[in-house]
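A short worksheet on the structure shown next.
For this depiction, one protein chain was excluded, whereas all remaining protein chains were kept in their positions.
Our next item is chain A:
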Amino acid sequence: MTETSLHRRLPDRLDNPLKSGLLSWEMLLVLVAVAIFVANSFASPYFLNAWSLSDLTFNFTEKALIALAMALLIIAGEIDLSVASIIALASTLMGLALQFGADTPVLVAIGVGVGIACGAFNGFLVTGLKLPSIVVTIGTMSLFRGIAFIILGDQSYKGYPASFAWFGQGYVWWVISFELVLFAIFAVIYWVLLHRTNFGRRVFAIGNNPVAAQFSGVRVDRIKFVLFCLTGLMSGVAAVLLTARLGSTRPSIAQGFELDAITMVVLGGVSILGGAGSILGVVLAALIIGLVTFGLGLLNVPGIVMSIFTGALLIVVIALPILWTMMRERRA
């Protein structure tokens, strides 16, 4: 092709994908994870042990399952703050069904089904009635947990069957827990969904510019509704795992899970304004938060200090990219 040709040929890309991969946010997260891992192994003699490391994974798998779906929701420019309350309601209804003699498959179906129903309710309020998701899910956050309190009061449900407990306490092989395997499977599914399908492409388009996406023939409301249902589904799955692991249900179950899940999403490099992010980043961020909280736990740091740490981390992570661009603009 010569310079004088009528139409110039446009190359696919100019940058080197390998080079931009090395300089990515995900690469930074890998370094941070390694650093914390090394620090932990020096800080505590109990850390470098297969069973300790296995215990570590229980610290984040349930929240990280929610974070996977939450990542897609935040990329699409919406948010769901009611996920912890969905867990409480799903767990309570599972406990209630247990009182009527429900067996394990029925319990699981109820947990997951309640999750999807709650997500669909959020999705309907946001897409059907055009309400802002932050307001809707603050409302349903109180609503769902409130229903759990009405049903359960200050009581608790106990006596889940052993076959049900396996979901939260069982091991698939040696130190590899069922929770970890399930998380790995879902992480792959969500990675494919977000990065390799038409659906994921449309999610990014909506997050970048919902109006232009609609003008381009994307069914914006339908996709947002599906995303709320997915987040509800993952909350239901988390409710099954958590209830099975604890072996009991109280209405205060999973308090504060929504903040941890959102922290994982944002730390994972998902833009809180929507339109950008990756599943790999979210998985790495979940691992980092698991490592940090477990490490602090081994050092007997009280829980309240850990939540200070999580809060500070969230603010720093949101502020960092903004500070970064401000500094670059000043230099330019």
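Definition applied: a residue touches a chain if its C-beta (ideal position, glycine included) is under 8 Å from a C-beta of that chain, and two chains touch if they have at least 3 such contacts; residues count from 1.
Criterion: contacts and distances are computed from a predicted model.
**Q** One chain is missing here; what is its name in UniProt, given the choices "Putative tricarboxylic transport membrane protein", "Sugar ABC transporter ATP-binding protein", "Quinol:cytochrome c oxidoreductase pentaheme cytochrome subunit" or "Carbon-phosphorus lyase complex subunit PhnJ"?
**A** "Sugar ABC transporter ATP-binding protein"
**Q** Among A:49, A:142, A:155 or A:216, which one is in touch with the chain left out?
**A** Selected residue, touching the omitted chain: A:216.
**Q** Decide which residue listed in A:49, A:155, A:197 or A:248 touches the omitted chain of the complex.
**A** Of the listed residues, the one touching the omitted chain is A:197.
**Q** What residue numbers in chain A mark contact with the hidden partner chain?
**A** Counting over the whole complex, chain A touches the hidden chain at residues 6-15, 192, 196-202, 204-205, 208-209, 211-219, 275-276.
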